[in-house]
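For reference, the structure discussed in these notes is given below.
Only a single protein chain was left out; the remaining protein chains are all shown in position.
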Amino acid sequence: MGWGFAGPFVAVFGLVFLAPIGYALYLSLFQDRLIGGTSFVGLDNYGKALTDPRFWEGLTRVGLFLLVQVPVMLGIALFAALAIDSGRLYGKTFFRVAIFLPYAVPAVVASLIWGFMYGTQFGLVGNINDAFGVTLPNPLSPSLVLASIGNIVTWEFVGYNMLIFYSALKVVPRSLYEAAAIDGAGEWRVVTAIKLPAIRSALVIATIFSIIGSFQLFNEPSILQKLAPNAITSDFTPNVYTYSLSFSGQQHNYAATVAIVMGVLTAIIAYAVQLRGMRKG
Amino acid sequence: MSTHTTRRLLAALAVVSTLALTATACGSDASDAGAGGSGPKDVAAALEKGGKVTVWAWEPTLKKVVEDFEKKYPKVDVELVNAGTGDKQYTALQNAIAAGSGAPDVAQVEYYALGQFAIGKSVEDLSSYGAQKYGTTFTNGPWNAVTDDQAIHALPMDSGPMAFFYNKKVFDKHGIEVPTTWDGYVEAARALHKADPKIFITNDTGDAGATTSLIWQAGGRPYKADGTDITIDFNDQGVSRYTATWQKLLDEKLLAPTTSWSDAWYKGLADGSIATLSIGAWMPANLTSGVASASGDWRVAPLPQWTKGDKTSAENGGSSLAVPKAAKNKELAYAFTEFATTGAGASSRVAAGAFPATRADLESKAFLDTDFPYFGGQKANRIFAQSARDVGADWSYLPYQVYANSIFNDTVGKAYVSPTKLSEGLKAWQEASVTYGNEQGFTVNK
Partner (left out) sequence: MTTSLPTAAPGSTEPVGRTAAASSRAASGTTTSKRRERRLPHTPLHPRPSLPLTLVAGLVLVYTLLPLAWLVINATKDQNGLLDSFGLWFADDTHFWDNIGRTLTYDDGVFVRWLLNTLLYVAAGAGGATVLAVLGGYALATYDFPGRKAVFAVVLGAVAVPGTALAVPTFLMFSNMGLTNTPWAVIIPSLISPFGLYLMWVFAAEAVPTELLEAARIDGSGELRTFFTIALPLLMPGTVTVLLFSMVATWNNYFLPLIMIKDPDWYPLTLGLNAWNAQAQTAGGQAVFDLIITGSLLTIVPIVAVFLLLQRYWQSGLAAGSVKE
């Protein structure tokens, strides 16, 4: 019976995820050159990927990104979810919609918006510089661009994660709060003793998917690349790297290899977090 | 006259004119016709039979061409698809070729990208359709870009001889002379920026196309390709002329850090803070529509020269129409390509603002005498036409220039955001391009 319910998902999943991955695995064993055509190379591509400095540089970058951005984003999202759920906000419906909204902005538009916000010439940064006679550092310079990307990702996904936490809080049985109130527990105590433990699975899942999202960082750097072509290189993140390998360089085989290596690394970390997160408590 | 009769008459006319074309083709190049098993006659027959042609192109003036073509050949149905601009479309094209289905019959390909399709043998050699008769129809630059010793890989659709666009209002306001040499350009850049720190002589965040074009003008020939034997050398005199000048602009921060084609770029062109552009002759259409508010402020001049008194130019951009090997209806595809790039199609595109690659259009009185109200009534086409004649000879791109350009900012870009020198950046670009070429089976610098 379980398969009856899970079957449709698994079938489509097989078609759109597993089959292309299988194909990618197959591709990763070959090399296709503009001159000379396709030849079988065994595991050579894997050897190349593991020693490719461009790959490792990108991986280190997303690792750093992950350590800083994910906690900040989830922290803000959790705070917003708890605040809205507490019922102590004026206009909580407005809060809910407004915080969620950035997630609904298409990528093309996000690039226009942030192009304006970050612009040192005509943008908000430029305007602030002019108005106050200061010189803010350029958010799109190589040293700051990762933080600027982190800011955009946070902006886009705070509302998304907030909703996950909020809807998880919604299924926490209200009787628990009643009982806590009878016991004289304060609001803070209710949060730490009841709400957080009750939504722990949602927290773990959000963390895992944020980790995967960080490792696959692609949209935001590729959007900003037009505005900061020199700060965001074609190997800025592993996923940007596979994209440019595959689409500009026609190196589909090597791109598939990098993607698989990346997938294995990501999966290992995601499993570790999953095991640890579910075991705790 | 009923539409029915009109159509029949038009069809008859079409047949007659095609026959005439065929006759001339046979007359001049009879020996080559049919070399690939498919001669001009097949084209005429295919037009009469009719069918469907899918065209992938982003060039806006083709819309009118399609209408005219369908009117002339009512049995042919042309579907014009914008499958993406530039490298997006090339990716789609490569994917469709790899998949073995879904490739268009005609594809727009920029000159710099054509080598990739030619070397991969994924486009038809158009000489087997009689295209060699156009040897003198097109100007030299574009024609050299679509042909090599063996084959005609595409027909030139437009060209981009470079010119110097400057905001006269800004130069006048600050009493600064419009430069005619690159040394003068650097002087003007300093003077403008000093007069108003908001003003930059131009914007530049590292653009492979612009850089290679200026190197081209400076006499640099970093790429040499002979089949799969390639030499890449960013050490010649032309290159060092370019880097010496541009390094000054970078060191003194005289270039606006605005990326071309962004909305901030359009803003800078509108408010005068980007004072000049050295760019292809196709730019007027973009200025007129995108920066309408600055109408009357801008003027056109020949490119500044590397040596005083010289008259050298280069090409910047421009594209061709190619027929992929995977096309379903190659004869019709060639017929459309021919129509759109020569004769009536080319003229209608020029009328709509495209910059011609055909000598006849380039030299026509109407073209040369066109007033540009946007440029204060200037007859700008005269400058562009002269530039087309002055384009430096023997330039070639890499057969994998699309990839090389995609890593330009990884390497040369460092010179724009760090103390790395431009010459070091170009060296790194050269090395990365050499590595890639050898990996792909070319023989590069060996």
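All chains are identified by letter, namely A and B, in their written order; residue positions are counted from 1 within each chain.
Keep this in mind: a contact is a pair of C-beta atoms (placed from the backbone, for glycine too) under 8 Å apart; a residue touches a chain by one contact, two chains touch by 3 or more.
Keep in mind that what you see is a predicted model, and the values were worked out from it rather than measured.
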Touch list for the missing chain, restricted to displayed chains, reads A, B
Pick from A:Leu146, A:Leu227 or A:Met262: which residue touches the chain that isn't shown? A:Met262
Full-complex touch with the removed chain, picking from A:Gln31, A:Gln69, A:Gln216 or A:Ser248, is A:Gln216
Which residue numbers on chain A touch the omitted chain? 1-6, 8-10, 12-13, 15-21, 23-24, 27, 76, 79-80, 83-84, 86-91, 93, 95-109, 112-114, 116-117, 122-124, 127, 155, 158-160, 163-164, 167-168, 170-183, 185, 187, 190, 193-194, 197-198, 201-202, 205, 208-209, 212, 215-216, 218-219, 238-239, 242-243, 246, 252, 255-256, 258-260, 262-264, 266-267, 270-271, 274, 281
Extract the touching residues of chain B with respect to the undisplayed chain. 56, 58-61, 81-85, 88, 92, 95-96, 98-102, 158, 160, 261, 263, 266-267, 270-271, 280, 282-283, 285-286, 289-293, 317, 352-354
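Throughout what follows, only the chains that are shown with their structure count from here on.
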Between chain A and chain B, what is the gap in Å from one C-alpha centre to the other? 39
Chain B touches which residues of chain A in the complex? 33-36, 112, 115-116, 119-123, 138, 141-142, 226-231, 233-235, 244, 247-250
Going by the contact rule set out above, which residues of chain B touch chain A in the complex? 87, 91, 94, 116, 119-120, 205-206, 228, 256-259, 262-264, 267-268, 273, 399-400, 402-403, 406-407, 409-410, 413-414, 416-418, 436, 439-442
